[in-house]
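The complex appears here minus one protein chain, its other protein chains still in place.
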Amino acid sequence: MSIGFLILFLALIPALWKRSGLFAILWLLGSGIIAFEYLEVLYSYSVQDFLISFPLPLGIANIGLNKLSAFFGTIFSIGLPLGFLYGHFYLKQHQAPGLRSHLFWLGILGLSMHGILWMRHILLFLMVWEVMSVSSFFLVMHDRSVSLKAALNYIITMQIGAGFLMAGFGILYLQTGSFDFSILSAMHSLPLYLLLIGFGFKAGFVPLASWLPQAHPVAPAHVSGIMSALMVKCGLYGILTLLAMNSLNLREIAVFSLISIVTAFWGVIHAMISTNLKKALAYSTIENMGIIGIGLSVGLLGLDSGNPVMATLCFAGALLHSFFHSLFKALLFYLSGNILCATHSLKADDLGGLAKKMPRTAIYFLIGVIGISALPLGNGFISELAIYFGLFNAISANDLPALVMGIVLLGMMAFVGALALIAFAKLFGIIFLGEARSPKADNACEIHRGMRIPQFALSIGILAGGVFGGLGLRFVKPVLRWMGLYMLPVLDLQGIYQRLSVIILLMLLIFLLLYLIRRITVKTVKSATWGCGYQKPAARMQYSSLAFVHPLSYFLKPFILLKKSGTSAKSMHPKEISYHEEALDPFFRYIVEPISKALAWFYSLFSHIHNGRTNAYIAWCLVFLILLLIWVLL
Amino acid sequence: MTRNPFSVQNPDQLEFLEFSERLSRLIAAGYSPLHYFGTPQGLLYSIMGKSGSLELLCSVFPTGGSYPAFSQKILAFTMFERLLYEEYGIKPEGHPWLKAVRKHLPGQDQHSDYEFLASESPALHEVGVGPVHAGVIEPGHFRFICKGEIVEHLEIQLGYQHRGVEELMLKGDITRKCSLAESIAGDTAIGHNLAYCLLIEELCGIKASATGTRNIALEMERVAMHLADLSALAADVAYIMGQNLFAALRTTVINSSLAICGSRFGKRWLCPGGVNYSISTAQAEVLRKTLQGVETQIIDCAEAMFANSSVLSRFDDTGKLKFEDAVSLGLTGITAKASGVMADARMDYPLDDESIFIPFTENAGDVYARAHLRYKEALQSLKLVLSELDKRDLDDPLPQELGKPRPDTIACSIVEGWRGCIVHMAKTDAIGKVEWYKIVDPSLMNWQALALVMRGTGISDFPICNKSFDLSYCGSDL
Partner (left out) sequence: MFDLIKARARHGYQAIPDPLTVSIHEKFPGRPDLSDKADLSELNNLCPNSAFTDRGLDLGKCLFCGLCERKHPDWIQFNPDFKLAVDSREKLIIAPGQTRMPEIAAIGNGVFKRSFAMRNVSAGGCNACELELGASTNVNFDILRYGVEIVASPRHADALILTGPISKHMAEALCDTWQAIPKPKFLILCGACAISGGIFAVSSELDRGFLKHWQACLYIPGCPAHPLSIVHGIHQLMGAK
């Protein structure tokens, strides 16, 4: 383990010398070594546990791995080097100042993400957590012209989250007097809620996720990918650690499931109506976190109501989904980087016809869409299937709360899944199919081969996970066993996945055969698309993003805050027709913004103190000293 | 009340300024243009009508090739001024929608150079349909600007069927152009042919025989086409019963036409001077029985259809045309009458002095109103045919001899076709040869109504809105 981490630390040196290629290669190497060791911890009885003695007040700190950490560690070791590799090629295309510090903070972020998994001591954990937040803040700020406001919003939100964590940990310390992670088991409700909220900020649960759709779109593609695919999993790791060591009562589980449903629903409908590709992907991350939350809440319900099968299936699904999500979300974000490089636009309504211009990007995007919409052949199908099986089990159980929750969650999850499919069908269709809607898309061409390497790897991962569901399950089994869950349903699930693999492979084979036969025997003739005989077709004569979702968004009106503007045809002979709509984030608009405005107003009351004149500040210091003196004397 | 058809010898050629002033006064008095056009001889004509009285004005082309548009005063001039600009390059300054009608504008090269109103917003998309449409239907291009499924704006480009009918009328003997007149719009063969025959008879100064049979032909065409429209409307809302019943009833009606003249569309029936095929007593008896049976069945089926809730939910409130728009655009026929406009050439410009005709109207102006009005008009026409069969003398005489067209005469005939008001005008020169022949099919103006009513409607309601107007592409294109 130490060799791997040593290599990762050494990678900071080429980072400071702007050698991003070497940086990426060192990360690949180091992560490979670490991954082996993580897997060893996962599958064997080998233990990585160190006690290091730090000076007070830290005391003796426990640094080590448990199966859960190893699980997430493997996910990080897969995702981070691919992201850095992509970043190397991406940054070559998008030259911006501050490459040195950007690479440095990338390295720090990677290290801190691994570090969080190792720290079993509260203060060390918080320190590494802060390092992670700060490093990601600098990464988001790479292109200052667009990202300043979003990045500041991000870091402030993260600090508020960290504040909740500190409050929770603080209460625990006051109660137990220890900094060790063992105090996390069997907590009282108050610190538990505070900690869950603190981790919820990072994981992206509604209403704490306003930062996500603002920060992820403005960050460079590789940073967005890493943050969306991997960093939110840190929050998830925290939540899972807490859930593994505590049991929630029925009311708490219901609240958790409610939050998860709202998160999933919220994420997906905003993903559906977003026209900016990265914004849609960011909202989709929120949706996926919601789905994981649904899985977790039903699993907890299973544990609470004594239905172990349900618990196992849902936890398996939730864990699988966290792994698979890291693959397809990263892929989609990297592809959005491709598109940005080629067309300089992320607005779907500017693009179109990119499948002809960028065929490989299109294929990878399609694979990513198959994964994220949980279509068979993609890995999302495997993980969501496990959650669905758990939900079916809930419905067939004799327990009334389980039945009610099962039905509601089943319906909502199916609805969310359908909307996700609509959202991504829309994105794929508008961006890649049809004709170019603007000169930006017209002039696109396929990007550098290097950028496609990590995308190729991720695509293979998605397809492999989708076709061979058993592999994913094997990866998750040790964690389930560690959580003390009943393992028999896993065997059943394994059997189902095996049969599924066979069916999928068979169908692929048949399809391939038919395709080859047709390719050889039938001569295809290509001719222009049938256009009703009109002689001057224009690119405007095809669907826009709004057109695709408009009929559905009509039903979702109560849930979306829309800002509309435009002119419609009033007179017999109108001169102009326009329409523009934008979805606003109500949490941001009605909670965060008023508070910031109020704070700004409050601080402005003191503006005459803050007037920038040194002699005034000295005068204030003097006043303060005099007051202090008076107080001491009294 | 002006006679219909009417003729004028050598009308005064005014200066354009005086022409413009008199036209403005007529507009202010509530007159609406039946036609407004230029001729190759460099003259402008306008025939203005208001509830029975017609005014014909003539002027030379304005100097400088442009003038302040009359469309700014009433929108009913828009199509005519566009045609004038397209044909002769005379620019109406301040015209709200100066685009090509049948071919292309003076500055453009081809028909396909037509520029549609477009939106800059990326959220709005366009849907372009045609010219080759999905069904067996004439060609035209419809460009929608859509916000999702709702239509923000519809623009219609026609001209695909332009065959140069007005030029073909001038080739050869004007009195032998029945076949051409019938082919202006084949579904309005009798309407246009009757207008043509009346015009020729007026030019030659004779009165035709067999006016009763001609009325029967016109009204039977009206019944047949209204049944066709009801059948098509029922088909579009998946009311298969109505589709098949009305289609079969239409076959019965047009087969009755075939039994008299040999053509289901009434082609070859009328000719200048009278009719080619008269209705004998025996034929009259068969016709009466057939039409009485048709009448009962129409009532049965239409009452069932208009009581059906799924039909009503599609028809009601869809494609509403406001009364003010119908009046300001100068629309005629079912399009206008369904919005409450009381205008029908059988009432305003009757062909004979004895008949008093009161047209039916509806007020809602939506698809239901137009469909229901067709039902009522079909029954009204059937009653007219049956009463005509009762009062007519047996066996019409042969068509009257025509003679030669009078020289230096402008004649105008107006017929209420089943779509609306048809106007034919022609002028003979000093030796009696026709100088120009002008045709207005009601569809020329009425297409604007379709563009107007689609705003704010779902695009999936376009077929029933289109069918509820059922306008002629070729009648507009000539």
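So that you can tell them apart, the chains are marked A and B in the order they are listed, and the count of residues begins at 1 in each.
In the analysis below, contacts are C-beta pairs under 8 Å (C-beta built on N, C-alpha and C of every residue); 3 or more make two chains touch, one makes a residue touch a chain.
Note that the coordinates shown come from a computational prediction; the quantities given were computed from them, not determined experimentally.
Asks: Of the residues listed, B:127, B:189 or B:321, which one is in contact with the missing chain?
Replies: Reading the full complex, the residue touching the unseen chain is B:189.
Asks: Decide which residue listed in B:115, B:167 or B:285 touches the omitted chain of the complex.
Replies: B:167
Asks: Hey, which of B:259, B:312, B:347 or B:459 is the one touching the hidden chain?
Replies: Only one listed residue reaches the unshown chain, and that is B:259.
Asks: Looking at the full complex, which residue from B:64, B:107 or B:135 touches the chain that isn't shown here?
Replies: The one listed residue touching the chain not shown is B:135.
Asks: By the contact definition given up top, give the residues of chain B that touch the hidden chain.
Replies: 103, 111, 131-132, 134-139, 159-164, 167-168, 171, 176-180, 182-187, 189, 228, 241, 244-245, 247-248, 251, 255, 258-265, 267-268, 276-277, 296-297, 300-301, 303-304, 307-308, 472-474
Asks: For the chain that got dropped from the picture, name the residues of chain A it touches.
Replies: Touch with the absent chain occurs at residues 525, 527-528, 530-535.
Here, only the chains that are shown with their structure count from here on.
Asks: Nearest whole angstrom, what separates the Cα centre of chain A from the Cα centre of chain B?
Replies: 64
Asks: Which of the residues in chain A end up touching chain B in this complex?
Replies: Interface residues on the chain A side: 275, 347, 349-350, 437, 531-538, 540-547, 549-551, 553-554, 566, 568-569, 571-574, 576-581.
Asks: Please give the residue numbers of chain B that touch chain A in the complex, ascending.
Replies: Chain B residues touching chain A: 75, 78, 96-97, 112-113, 117-133, 139, 141, 143, 145-150, 152-153, 325, 328-329, 448, 452, 455.
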